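Missing here: one protein chain of the complex. Every other protein chain is in place.
Our next item is subunit A:
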Amino acid sequence: YRDLHTFELQAPTRVIEWAGGSRVCVAGYGQAGGNEILQLIPPPALQAKETQGLCPERDFKVECGGFSKRPVYSLKYVPDTSLLVTSGPPDSSLQVWQVSAEDSDVIKSVSTIATENAMGQPWAKIATISARASWVLHGSTLDSIQITEVELRKNVYTAGSLDGEELAGLAFLDSSTAVLCCARGRLCVADVRQPRGALQALPAPAAPCGDRWCLGTACATQGSGPGARPVARLSSRGLLTLTDLRKASEPLASATARVPSPSSGAEFLCVSWAPALPGCLAISGFDGTVHVYDTQSWDSCGREAEPIFVHKGHALDGSGDPALVTVHMWHPQKPRTVLSAASDGSLHVWDWVQP
């Protein structure tokens, strides 16, 4: 490690979102209500260029907070607005919140984006892109995908699909295309320029049934067009597949991560590309560790790959039940800095040294 900071949140979080590179948001996911959404100011060391060891300000500060009755499973800032949206059980609606840090330190609930037949549906996955202000792409199943313009509360796109398969993740590739990943691994692409559009399904990789998948895409501002960066998928058995969407019939590369057999299912599976390190991605959600891989050496055989770094901090802390890493997130500018959170409420910020 070059640097490691450990913090303890009052309640564990499964979301870490950056707001404009200078604020971090976390939220609780307890079933009993009383969950807090906290917008944090990271310590200056995280924002500065050089790391300082004994900087006087080493703590996160809660800039503002809000209270959510629902557990927060997903949270995204709405670009160019002072709003953020959250989603969580028991249905697929979205909650809209107002953040006004200068006036008061309370994040207020302003409205709800209801979805049709929302009751009983799994929680919605959310995506935004900075090129499209106020747009929120959301849905919980393939037939409930839509884009809502949050400030005008208008629906601007609905995917025409009759397939009710559960979604594992969705993301904007650029301002006109979105990619969707089903829980069973299938990928679809949607052109969002028209208010209604069909989904274009892509051939799925040959994967054993019963696996659950999750999606990781590169930050949509980089590159141009859907092929600039491959899309990564992670299965609950540790299989990582990279797909170039222009040639989706064959995976670009794949590898297997050495992970323990899935225990509590794929609840917290998370895979993400490093914004500043080409070809690097991180995975978590199997146990108390976060693995970082360099995919540039991979081929399409699916062999077991060696991580270039493993963060074990969450597994070592504490004496009770081993913690499970719930989410991780790269720092937008600092190339090797990652934030990770675990089910015991810990929040780590770490910066590793390239071996």
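Simple rule for what comes next: a residue touches a chain if its C-beta (ideal position, glycine included) is under 8 Å from a C-beta of that chain, and two chains touch if they have at least 3 such contacts; residues count from 1.
In this text, contacts and distances are computed from a predicted model.
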Among "Pre-rRNA-processing protein Ipi1 N-terminal domain-containing protein", "Protein O-linked-mannose beta-1,2-N-acetylglucosaminyltransferase", "Integrator complex subunit 11" or "Palmitoyltransferase", the UniProt name of the subunit that does not appear here: "Integrator complex subunit 11"
Residues in subunit A touching the chain absent from view: 4-10, 34, 36, 40, 43, 53-54, 56, 58-67, 103-106, 347
